[in-house]
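Not every chain of the complex is shown here; the ones you see sit where they belong.
As written, the chains take the letters A and B, and residue 1 is the first residue of each chain.
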Amino acid sequence: MKAHQVKILINKQVSDRYYLLKVDISSIEEKIEPGQFFNLRCSDQLYPFLRRPISVYKINRYNQTLEFLYLVKGLGTKKLAQLKEGQILDMFGPLGQGFHLQDEYDTILLLARGVGIATLAALAQKASEDNRKVIGILSARSQNDLLSADYLSDMGVEIHKVTDEEGTSDINSVTYLIEEILQEYHIKALYTCGSKRLSRLMQEVARREQLPGEIALEEHMGCAMGVCFACVCDLNDGSTTKSVRVCVDGPVFPLEQVVIS
Amino acid sequence: MKKLAVDIGGLILQNPIMPASGAFGPEMNSVIDFNRLGAVIPKSITLSPRAGNATPRVCETPAGMINSIGIQSKGINYYMENVVPFFAQYQSPLISSLSAESVEEFGQIADIVAKNPNVSALELNISCPNLKGNGLAFGMDADLTYQLVRKVRDVTDKPVITKLSPNVTSIQEIAIAAQEGGSNALTVANTLLAMSIDVETRKPRIGNIMGGLSGPATKPVAIRLIYQVKKVVTIPIIGCGGVMTSDDAIEMILAGATAVQVGTASFIHPHAMVDIVKGIQTYMEHHNISDINELIGSVIID
């Protein structure tokens, strides 16, 4: 991990609330894995002050490009959205532990909500490249926020979209949808990101169906290097609870162990 | 070659730059070379393991941030068995930051830690605003400060550094109490007690309601505190609060600091400490200063 000064190739609005940022990573030698993230310096100002953690969305080592998909939410991402093609971005990383895809996971189910879609998209990309069957449930406020759906479909992911605006994203509907998918496919592992409510649901499914799974967490960060203990969450392995740091021990954790507050 | 070495109450540092406790740890060795630091100080350690506070534990503010980590600690055993040996591989001296809930406990933990030959000095964190949840700290009372330092003094001959709170009416009083208690140096200062509320959710932005403000926003207060303390004590001061650049570090040295801690800056620029050491060298070259000690407290008052 290191603060890299990379060139911005694209930074454009892709839907009402989302931006796509593409950078040149030819100067980055480290391996970059789905589930990992970079801590971005959104401006050279003192306010926003902290960096912002953003997951890798598309990794293209052939073209040496990396893409991020981000929601414009507060001060930091607003400034990030103002950066222009050709400018230099200071990004610290790659950080954290990525997803684990065991060889035997030939069919996997992803459940992503909101910005979590960006995080799981990188996993879907990798799984599809390995010729695994990927089923993805994408949940968002509106169709407009489901911008990765086509990209994922195109790579062969079976996509199910649920949205608040259509009333299809409530917990019952999603539970029902998961049931159907579990009946249709022999799912080997579950992955989720982006919603506490849906994560609890996935934990239930994992327990009931005895499925392994992983979850990518978000927590407010200070250092993103494991030294400040800002980004902690609890893991419970059945007997003991231990505190872990999202930035270095995660952001990806065993689904069944995470204590969702 | 410019002379960068300084003496902190008997502990010689190759240069005046060291991390601030809580903003540094073993994990940073993949980012910077610890051998280039004046000293290393990991996060404050407590006798028993402690859980720390509710999340979110950090939020940003204009030119700064608030934290309410709350001394999450794996306890002294883990520290002695893992952290101390880890830092022993580096040549920079290890300063152990200690936190405790009573004067007695400070004595106990200091005794254990100081006995370890790999620990070069102790920093007493008597100023953490996050410990008791109400922002209070030992370091807000001169008598308690005196007793606490004295207690630690009694158990060790190693350099003892007392880290003062900025949240007091007279830091001079507390500084004098610490010096009289036997402190060999003072860290000036810890974070400013602060709070931030999200106007959309109407909730405090950190789980613990209040927390400690750090970062550039606080530097003018830290400079003032260093200047005030320098006038009343004879022991060296380690400046701390808001240093981002070598100019900030030099500002602290001019105000009266012998060494300088860098905390939050590493979150923004992980490389900050090493850059600051380099920047100080450049400054000394430009200004034809051969020994950094010439700069200490050399602010010019007409």
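Please note the rule applied: a contact is a pair of C-beta atoms (placed from the backbone, for glycine too) under 8 Å apart; a residue touches a chain by one contact, two chains touch by 3 or more.
Please read these numbers as outputs of a predicted model, since none were measured by experiment.
Participant: Only one copy per chain type is displayed here, so what's the full stoichiometry of the complex in this file, written with the chain labels?
Facilitator: A x2, B x2
To be clear about the criterion, only the chains that are shown with their structure count from here on.
Participant: Between subunit A and subunit B, what is the separation of their C-alpha centroids in Å?
Facilitator: 36
Participant: Mind listing the subunit A positions that touch subunit B in their complex?
Facilitator: Residues of subunit A touching subunit B: 1-3, 41, 46-51, 92, 219-233, 243, 248, 261.
Participant: What residues of subunit B sit close enough to touch subunit A in their complex?
Facilitator: Per the stated touch rule, the residues are 22-28, 30-31, 43, 51-52, 55-65, 67, 69, 72, 215-217, 264, 266-271.
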